[in-house]
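For this view, one protein chain was removed and the others were kept in their places.
Presenting chain A:
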Amino acid sequence: MAPSALPQKRAFGEASSARSNIHNLPAASSDSAKKRRLDDVLPSSRFRTFKNDGKGRIPSTQPKSAFESEVLERMSQDISDLKQNNSEKDQAWERPPLPATYNPATDSLCFQSIEAEEGFLHGGQATIKLFGVTENGNSVLLHVKDFKHYLYVQAPVSFGPDDCPKYRAFLETQLAMPTPAIHSVTLTMRENMYGFQGNTQNPYIKVTVNDPKFLPRVRRLIETNKANWKGMWKSDGSIMTFDDIQYLLRFMVDCSIAGMSWVEAPAGSYQLVNDKHSNCQIEAEMSYRDLIAHKPVGEWSKMAPLRILSFDIECAGRKGIFPEPQHDSVIQIANIVTKYGEKKPFVRNVFCLDTTSPIVATQILSFDREEDMLREWRNFLEQVDPDIIIGYNIANFDFPYLLDRAKHLKVKDFDFWSRTRVRSVAKETNFSSKQMGNRDTKATNTNGRLQLDMLQLVQRDYQLRSYTLNSVCSHFLGEQKEDVHHSMITELFEGTPESRRRLALYCLKDAYLPQRLMDKLSCLENYTEMARVTGVPFNFLLARGQQVKFLSQLFRKALEQKLVIPNLRPESSEEQYEGATVIEPTRGYYDVPIATLDFASLYPSIMQAHNLCYTTLIKKRDIERWDLKKDEDYIVTPNGDMFVTTKQRKGLLAQILEELLSARKQAKRELAVEKDPFKKAVLNGRQLALKVSANSVYGLTGATNGKLPCLEIASSVTSFGRQMIERTKKEVEERYTIANGYSHDAQVIYGDTDSVMVKFGTKDLAEAMKLGQDASEYVSGKFIKPIKLEFEKVYFPYLLINKKRYAGLYWTKPEKYDKMDTKGIETVRRDNCLLVQTVIEKVLRMILIDQDVPGAQAYVKDTIADLLQNKIDMSKLVITKALTKENYDAKQAHVELAQRMKKRDAGSAPGLGDRVAYVMVKGATGSKNFERSEDPIYVLEHNVPIDTKYYLDNQLAKPLGRIFEPILGETKAKSLLHGDHTRVVSVAAPTVGGLMKFAKKTQTCMGCKKPLTGKEESQGAVCADDAPRVGELYKKTLDRVSDLEVRFGRLWTQCQRCQGSMHCEVICSSKDCPIFYMRMKAKKDLEDANKELQRFDFDAAAMW
């Protein structure tokens, strides 16, 4: 911009620029400045009709003046653009329209299929519905017809091809269905996957049914021996059937369609459906024979522009009661919609009850009636047509609440959230898996739209102290979130349009955070790739356990090799096998480099190296039958099981693993050269998915309650693993010795599952790395390929506390350490107070990074002294626990407290689902722990003394002991907890409880604690003897005031920054925030300290 264009320029730096803020330019120039005009570029007719801008604009006829600069012109252009495209008023919700030229006869239909489900077409024909999105962002529903479900059963010896039609007729009569159920019975050659079959195929009967829902019945009939035609099966018990897999997966396996992959219906092979089942833009039907599935590699690893809706609701709860849909209304729904591949959301809006002031770049939709708001939101949902709906705790709260609320208000057809004509219903489900234990959840169907509840996802994939949105965000995004208590929400809602706006902002932030979390954690990419690698639909990944992913892969591979998979009866046997080995740790603090040798993908590589598989498992009698030679044709594992070698047959699992691992290498290679951040995320997701899949194979062979357990494989794998760890220890300790010319005798100090820690003895980091590298290559050579021992890192220094408990500084290059690594040390345990976490972290940092053990001891002593003298901030002592149910069997501190609080004030007491925060306070002798929990705010207000001993003995002692024992030895470590620093104790004088009512308060001298009883001194600060020290004591008291003032200032301004407003009161009540109690305490402490300070004004020594 030319300087002349600005009527005033201020330069503060110049002393001459007096009166700088005044428009004192020559009259001509300031005059013209006020008349800046550009040609009117806005034809007012193009305004949107609903824009309430009634002013008619008279187009200026004045010619362009010369002084108008480019910037001004650009700016006015912007203004006019914005007039027509105002993001606060008209955000485009709809999907892009279908291309005008679209014709099913000439255009092929290619889309990324995001969900698949079983369905019907034309009144009964079973189909598979594939939902998806085209590259242009159009939504698609494709009905795939004609695919028939089937099973296998081993043919009896005398069963010939001629028997097929007869057997079919027999089955029909046994089934006794009104319509013919059996489509066909054929005889094919297949091989049983379970156990080595001498590489020969046997005849199997393939029974194909007309409708997939008949298949279970047919299977049951055969298995229960009720379809034993002519008694041909010589079994009196049950008959084994093969290939038990659900229709949808069967279809995906047979058509090689993977979840989240691209499929294509060639032009002319499909017809549009007239009587549409859904609100998708394109709905078509076709036969499965013409469907093309694209492998998700190369070009087809792209993602369609999926629409992601992130939303959050606010409810007006009543005081002290968690919102209930029968009583409490939904007052706001905030929505953020983003297209995959774009950084900014294209829809930002809040549906609000009652008038609400506007928010920058956000559309506010105000409603007077809740019913209207809900109805409109439903319409919005349909219009914006999201492919993925995300949020925080939406599965268990938002979805069911909205549905129940709408039902209560009788909002008609509110529950059509799916893409089909199916109503959404929230169902109670119980999710149980070995990995995550039992969990009661609710599930709401949104057929055709995916759901990602970030809470469930984070709970599944990460171990955290707390799973509130606040603490999850502070963990991953590094920011604290304002937390408005639900009782406050009602208050804000009942206030003014401004206070409702505040609430809307809060709601909007809560809607935006799940989106940011998802981006940050690359959830969408990671889960998409997992679906593609394992082949299961996206939804299965969250709703089902580990097993289905593995089975999907296994079935795909089995199909290629004409193998059939037996339908084993799940038997929950309690049979246990020996797990991984742990080399007994030599506990201690090592200030020399400790090299870590890791087996890369140990269990997968053992399976590959030794050809361990279902297909290679062999029994003793079969060895004799086929006359196999030991170690040439078969091997015996350390566990005593036998498997044939690759000479006889290459195992199916080995092939799957090989493919997975080579695909992972490929993905990593591509990742290294890829620049585009979105593609990078996809590739990284893929290599992770491949790794996880490879590692899960072993686990499923050992899952005795699973579908395909094979303990022979599982226990052989671990036995090989144990052998290898021992072998590595032996090899390393034999080779790296002084006798062999090395400077020290190497020692393996610890080993676990797939890694060994070696102390080579050298102090030199680079040297240790060289030796580590050398050792890994040397030992790798002793093992069968692809087993590989890798040298990855050096720990220096290294603190080995116990099995699976250690900490160290992690080095991969000799110049600088990468990070501090800790395993199994309680920094994340949730029932610890923050003090434990910070002390442990700090101590570890001091020991490992600064290598200052005396400093760490001094720090611990200081902290303990502070604790006992009541100087530790109370917020560090707060323990929080969620109140999940009313009646616990055992009495627990937080439950007891919640009940006591309810007696005091039912309104503010924590309700079910709330997190209860408490501190331990001093109680009567002999009182139980759970009786001594107290509300931190109550403690603050009444100066209740804190049970510092509890914190020392029950919280700090154990973890500190663990850390210091290996360093200092047991006795010295104990001395940390007992000593000089524990002698000075100060206890707060409570204002409540037993005797306090009768106590008379007397001031004591600030110097010597002598009671000030004399008439002159009773108001003052010091006694006559300490009068000369008055300056010192004043300074001491003053320093405390100053200290608290700074605290007060810093704490409350931080909260203002966090809430994003200086002019509004801070209302956040996040108990997870480290400074919540601190700031409450600062208020009170500061007032008290000022009172102390005031005593000097009445003190003779200070004034005269």
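Quick notes
By our rule, contacts are C-beta pairs under 8 Å (C-beta built on N, C-alpha and C of every residue); 3 or more make two chains touch, one makes a residue touch a chain; residues count from 1.
As a convention for this text, contacts and distances are computed from a predicted model.
One subunit of the complex is not drawn; among "RAE1/2 domain-containing protein", "Small GTP-binding protein domain", "DNA-directed DNA polymerase" or "RING-type E3 ubiquitin transferase", its UniProt record names it "DNA-directed DNA polymerase". When the whole complex is considered, the residue among A:I489, A:A865 or A:M920 that touches the unshown chain is A:A865. Contact with the chain that does not appear here is found for just one residue of A:A105, A:A176 or A:V360, A:V360.
Where chain A meets the chain that is not shown, the touching residues are 1, 6-13, 15, 18-23, 33-42, 57, 59-60, 72-73, 75-83, 85-88, 357-361, 480, 498, 501, 505, 838-839, 841-842, 845-846, 850, 852, 854-855, 858-859, 861-862, 865, 869, 980-981, 983-984, 986, 1007, 1029-1032, 1034-1036, 1038, 1041-1054, 1056-1057, 1060-1066, 1074-1075, 1078, 1082-1084, 1086-1087, 1090-1091, 1094, 1096-1099, 1101-1104.
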